[in-house]
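Everything on this sheet refers to the single structure shown next.
Only one protein chain is missing from this complex, and each of the others stays in its spot.
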Amino acid sequence: MTRCTLLLLPALLCLASCQRETQVEKANREKIFIVGNANDPKALDPHLVTGVIEHNIIRALLEGLVAEDPESDTGYPPGAATSWEHNADFTEWTFHLRPDGKWSDGAPLTSADFDFAYHRLLHPDLAGPYAEMLYFIKNAEAFNKGEITDWSQVGVATPDDYTLKITMREPVPFLLGMTRHYTWFPVPRHVILRFGKMTDRFTKWSEAGNYVGNGPFVLKEWRFNDKVETVKNPLYWNAAHVKLNGVRFVPVENFYTETRGFLAGQLHTTYQLPPPLVEKIRAEHPEFLRQEPYLATDFIRTNITRPVLDNPKVRMAMSLAIDRKQLCDNILQGNTPCGTITPDLGDYHPDQIVSFDPERAKALLAEAGYPGGKGVPRFKILMSSTGSRATIEALQAMWKDTLGILVDPQPKDWGSYVTAQQKLDYDIALAAWTGDYLDPSTFLLMWTKGNGNNNTGWSNEEFERLLSEAAHQSDEKQRLEFFKKAERILIEEQPILPISYRGRNYLLRPEVKGWHKLLLDNHPWAEISLEP
Amino acid sequence: MTSAEKGSSLWLDAWLRLRRNRASMVGLVFLFLIGAICVILPSIPDFLQDPNKTDLLHRNLGSSGEHWFGTDHLGRDLFSRVMFGGRVSIAVGLITTFVAVTIGVVWGAVAGYVGGRMDAFMMRVVDILYALPFLVIIILLSKILEPYTDELTVWAVDLIAGKSATAKQLNDTRTWVEPLSTLVPVFVAIGALSWLTVSRIVRAQVQSVASLDFVEAARSLGLGHLRILFRHILPNSLGPIIVYTTLTIPGVMMFEATLSFLGLGVKAPNSSWGVLIQEGANFMLTNPMQLLFPSIFFSVTLFSLNFLGDGLRDALDPKAAKD
Partner (left out) sequence: MFKILLSRLLQSILVLYLLFTITFFLTRAMPGNLLASERAMPEHIRAKVEAYYGLNKPLTTQYAMQLGNFVQGDPGYSYRLEGRPVIEVIQQALPVSFQLGITAMIVALSIGIPAGCIAAARKNSLIDTGSMMLAMLGICLPAFVIGPILAEYFGRKLGALPAYGWEAGTPNTWILPAITLGLAYAAYLSRLTRAGMLETLSQDFVRTARAKGVPGSQILIRHCLRGGLIPAVAYIGPAFAGIVSGSLVVETVFQVPGLGRQFIKAIETLDVPMILCVTMIYGTLVILANFVTDLAGAWLNPRLRKSA
């Protein structure tokens, strides 16, 4: 027996010592930044995707005209372009590209690559799902819909190899921010054409080994559900400044697993901290906890084509009965209650229009002809099956207690959840929207008639008039004023019941430097360093 | 031997033998107790607290006189949630297992006994059903049955509460009827697919028993096939069947939890033991009690079922009589 123990002991010690260096410590040594990224990207071709997960990775591989500022959402350091100018009413923008800009295979990066990228994304044959991000360009929408076929009519021009001129369809003062979205990034024309035609959806150009980019990192490997590995791009124009040797994206779907892995030293930062763990982490590991606002809003869509819900008073009563503070304090930790849809962004400070007011809620419901909820049918509240059960349960209780309105949850898998909303085949639905750039239009334009993301059946002429006024206004202050008025109409009619501004709770190791609080959460990978 | 008098039936014999098995009797008593409190307590109006009443100011409380098991992450009374959830779980476990075992035993026994082409055909059917994506079937079934489950709920509530029921009575009845009626697609789907393993086990067992001498003897006596199969072979194969049944019940209960996780099982705000354990697992580090209480109920039920199953197996064993 003792012999056995004696033999076992060194084996155990060896096991323990082999594991003494955690993955994060090893990565610190190798200067690899390990990021929890929640899911596999749908693709890495920037023209085939729509999500945030993909944005995080594509930002490392490709760079737009303007780079990201590590400390501010509204700082615009030079990226692929070194300088730019616009005319007085923001309808014509000229970008001067960096003459030493190169792709990761050594080919020069020219304005033709940008022209090619916009041409490709807008080309109807490619059917890029997020082409509408480029609709701000003159004639882009018509080209994308096949109404015109002559690319030269679209407002993109390349006077020379290093100049890009973009003509907009309306004043776009927020263009600089938008160019940091992957839909505005260049793509390597020479590589795409080597593997197929411009409009081929599935070619091998975006696979590891073939992927050529102009960002600070190059794609090294993508193992499905396991990791996306990138390494430093020595030909990046600012490569001398890049401190990391690579970024590894790990698609940990289960956030409890992710948190456990982080605490065991397997990640530098996580995607999301599950709300039940926030208190515990705050008490035990305050050095890791980050709670920051994020450009997204949780709200409830109502289908106003349904009886009873077509009555704005009923909708308002349901909205007033939601105790948003309770929800945020107890369930949606890290979120802030909101009385409107657009968050505070840049110079836009929206009015908080609705808040918890049970008495007025009851009075309104009675006024609408349903005192105490009598006569209101049982609604179904549509949710994605992975959505928050706790939120639904709290809402059920609030509506039942205050208004006597009963709702049943209707969980559906993601595809059916999306489809049911698009077909207006639901009563009310738990929803969220993430802004794509720092301008109220990213939260307001979707509520116009026929917009594919409206899905409420609601429309309002005055609302749309105000939005188009805003679109043609080049004075920034005036423009925001119009948005404010439009937003008030939207919220007073309540096709959507705002709940909370999203906050992001996540974990970050203290040795990560160059990571600052950002509303858009696009921390530039090139600026990050690991200093244990 | 004195008590087993001449005219006593197989079942009476079995019961007498079962009574002598102490572990089984303890299991039986526990099962009765748990069944009784989970079925009866929630039916008494206003006896338990409303299991779905949230109180966000009193979340994650420990045990107290007011909340015996404390409260959950929404401030709901955990004791009544465990009781109401138990009823759902017991129903799911019993109903679907009954369906599964009945189909599985008949299918497997016939395939194993008849053999040849019939056996090959029946077992290939099992192969196909095995390999079909289970979730797709459940999603489809719940989609197809969804409109009917709503009607079923309303109908059942009206039936149970009676015509002259007040709004409150209706609501109370609904609280416990609804979790069950909305689960009908799950009952159907799990029941219809979990007989597959049963049928394979029964088939193997029947094949092995059918080749034993006493069956040959029965055959040579000219007994009918059905009689041989159901009177001679099956009783001799009961052991694994009973044991697998006692294993299927908890398996099904847990499967319901996995389905709830995917949004297909019991619907919020209702609960079942599986759902409670699953939610509790998320609070394992912060409030372990929320995992512990439903787990205890679940485990005790399982242990009892298990010991009762063993006792039954012994008691029904035809050869045991000779001992």
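Each chain gets a letter, A and B, in the order it is written, and its residues are counted from 1.
To be clear about the criterion, contacts are C-beta pairs under 8 Å (C-beta built on N, C-alpha and C of every residue); 3 or more make two chains touch, one makes a residue touch a chain.
On a predicted model such as this, the values are computed, not experimentally measured, just so you know.
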Checklist entry - In the complete assembly, which of A:E30, A:D100 or A:D125 touches the absent chain? => result A:D125
Next on the checklist: Among B:M25, B:V99, B:I137 or B:A218, which one touches the chain that has been omitted from the display?
Outcome noted: B:I137
Checklist entry - In the complete assembly, which of B:A23, B:V99, B:A165 or B:A192 touches the absent chain? => result B:A23
Item to check | Option touching the unshown chain, where A:S83, A:Q153, A:N225 or A:Q478 are the choices | outcome: A:N225
Item to check | Sole residue of A:D40, A:D357 or A:D408 that reaches the chain not shown, by the stated touch rule | outcome: A:D40
Item to check | Residue numbers in subunit B that touch the chain omitted from display | outcome: 23, 115, 120, 123-124, 126-128, 130-133, 135-137, 139-140, 143, 196-197, 200-201, 203-205, 207-208, 211-212, 237, 239-240, 242-244, 246-247, 250-251, 254, 257-258, 261-262, 277-278, 281, 284-285, 291, 295, 298-299, 302-303, 306, 310, 313, 317, 319-320
Item to check | On subunit A, residues whose C-beta touches the chain left out of the figure | outcome: 15-16, 19-20, 22-23, 40, 42-43, 45, 48-51, 124-132, 144-146, 201-203, 206, 223-226, 250, 252-254, 256-257, 260-261, 263-266, 412-419, 422, 451-453, 455
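Going forward, only the chains that are shown with their structure count from here on.
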Next on the checklist: Suppose each chain is reduced to the average of its Cα coordinates; what separation in Å results between subunit A and subunit B?
Outcome noted: 45
Checklist outcome for this item: The subunit B residues in contact with subunit A across the complex are 52-54, 56, 59, 73-74, 139, 262-264, 267-269, 282-283, 285-286
Checklist entry - Hey, which residues of subunit A end up touching subunit B in the complex? => result 256, 274, 276-277, 279-280, 323, 326-327, 329-331, 383-386, 389-390, 392-394, 396-397, 408-409, 411-413
